[in-house]
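Only one protein chain is missing from this complex, and each of the others stays in its spot.
For chain A:
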Amino acid sequence: MLKMTHLSKVYRTEVVETYALRDFNINVSEGEFVAVTGPSGSGKTTFLTIAGLLETFTGGQYHLDGVEVSNLNDNERSRIRNEKIGFIFQAFNLIPDLNVFDNVEVPLRYRGMKAPERKERIMNALERVGLASRSKHYPAELSGGQQQRVAIARALAGSPRLLLADEPTGNLDTQMARGVMELLEEIHREGATIVMVTHDPELAARAQRNVHIIDGQVVDLAEDPRFHQAVHAARANSPA
């Protein structure tokens, strides 16, 4: 589903080159739930934005659903983002001027979908996250957990094959975070491929596979015993 080979991302200024990703390799199969972990500044979010075609890369190859994306133009990248990828952000990133219904509708509009189909998909997605009754509310009228559920509904409405989540519970309290995580697990069980960036070892432990990034490179978990211990402890403490 997602395959990066020897990928690099360099930010250049007149005096310095900074490698955000270096010889980066990852392969995520269809239907996998992968947690990407690593310290701040390690390149997790850069990886996610490149994976989501929000940013270009400097070198290497990236195949998304079998398509090499480096030569795609803006229109093609936008179409792939719209049709194949769903985003869930830490800060929810709902549009404050639009109500819940209209927020969920945004990606469907760009797909050129007819109004009846849009409405059906929106209501289905909102029912799935338990917010169908709040469709006319504005983001400011919802709790953080509810806002993240709306963001998930927005990501789901377009039936993407790949969900990219960047610290999806980072701005939520424990109870809300648990609810959101259960929702993601449910979505994964239904067949979606999920790549989730997180700092939280407990959340990482609930994914099928962990990928650890340090200094812009994927490292073997065995080489970082502290993280390995933390994941082990989190798995032991998590509810069955």
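Just a few scattered comments:
To be clear about the criterion, contacts are C-beta pairs under 8 Å (C-beta built on N, C-alpha and C of every residue); 3 or more make two chains touch, one makes a residue touch a chain; residues count from 1.
The rule is short, and it goes like this: contacts and distances are computed from a predicted model.
Candidate names were "NADH-quinone oxidoreductase subunit D", "Phosphonate C-P lyase system protein PhnL", "glycerol-3-phosphate dehydrogenase" or "ABC transporter permease", and the UniProt protein name of the unshown chain is "ABC transporter permease". Only one of the listed residues, A:23, A:83, A:185 or A:215, touches the absent chain: A:83.
Remark: the residues of chain A touching the chain excluded from display are 45, 49, 52, 54-55, 74-75, 78-79, 81-83, 87, 89, 91, 93-95, 97, 106-107, 109-112, 154, 158, 166.
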